[in-house]
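One chain of protein is taken out of this complex; the other chains stay put.
Our next item is subunit A:
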């Protein structure tokens, strides 16, 4: 079935390619040329909004917390597939509750035959986790196929969490250092603020949605970091170029021109990344579902917004371009931007 669809799409691409090569397609402009949106003026709205959202995210983090996955919390996770075709979760729950392993979480996962079983970390160190696994395996018996097993002792889980956090910090700092070398320090600082903002909001999202926070979440966070910065750097590059070329242009106007001239690229790129992520979200299977969902939120929603509405305008406050000769640094929007 899927193969037929894929072959069909392949043929469509071939036809489109030929048509495109012959120059017969109409030009598609997602973003019109010469936009002049006054993005920097929005900083009076976007900064308070971002600050408020960040506070909400941090509050959520402390009140709701993150749903720590087995990687960071320790314990046992089993993914089982009922041989009969439909899993009887209620019966399974009764059997497993009787084992005395504390709280046993059961959750349908993917199809009706798949069940995810989570057992919290058992007191008594690494050997106790293994004993719990034996009990679970015994109790489940032959009615199910065990598809996946994960058992983590308390120390390894603690180490993984520490490692993940250190990695996140390390990434932020090393990117900061790189930007400091390539740009002025204000840019590095601006990117860093934007960066932390992205991570804070994404953590807020993970807290609300209560997706498992595990190693893949750290991977998602680091990817978000990379892409959001990728975007920020593209705009910063343009700002730097404009700063060299137009010595007398007021900062807000210069920032606006920079954002506007890269706007088409920002939107097209984010659209293609969204397409790729959408495919992963819809067809990639449940194993990477939360991974792609977090990435979708971070890359598409937060990343784009941040680089346009936070990373660029914040340069005004950080004093970029102040020491240019005769540069009047006022917040009055230039007339041109009213268009």
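Note that in this section a residue touches a chain if its C-beta (ideal position, glycine included) is under 8 Å from a C-beta of that chain, and two chains touch if they have at least 3 such contacts; residues count from 1.
Throughout what follows, contacts and distances are computed from a predicted model.
If you look up the hidden chain in UniProt, what protein name do you find among "Molybdopterin-dependent oxidoreductase", "DNA-binding response regulator", "Protein translocase subunit SecD" or "TIGR02186 family protein"?
Per the UniProt record, that chain is "Protein translocase subunit SecD".
Return the single residue from A:82, A:189 or A:277 that touches the missing chain.
A:277
Which candidate, A:218, A:259 or A:320, sits in contact with the chain we can't see?
Here the residue in touch with the unshown chain is A:218.
Please identify which residue in A:13, A:55, A:91 or A:208 touches the non-displayed chain.
A:13
With the missing chain put back, one of A:23, A:85, A:100 or A:141 would touch it. Which one?
A:23
Touching residues of subunit A against the unshown chain: what are they?
On the subunit A side, contact with the omitted chain comes from 2, 6, 9-10, 12-13, 16-17, 20-21, 23, 25, 27-28, 30, 33-34, 79, 81, 125-127, 130, 133-134, 137, 145-153, 155-156, 163-164, 166-167, 170-171, 174-175, 178-179, 182, 215-216, 218-219, 222-223, 225-227, 229-231, 233-234, 237-238, 241, 261-262, 264-265, 268-269, 271-280, 282-285, 287-288, 291-292, 295.
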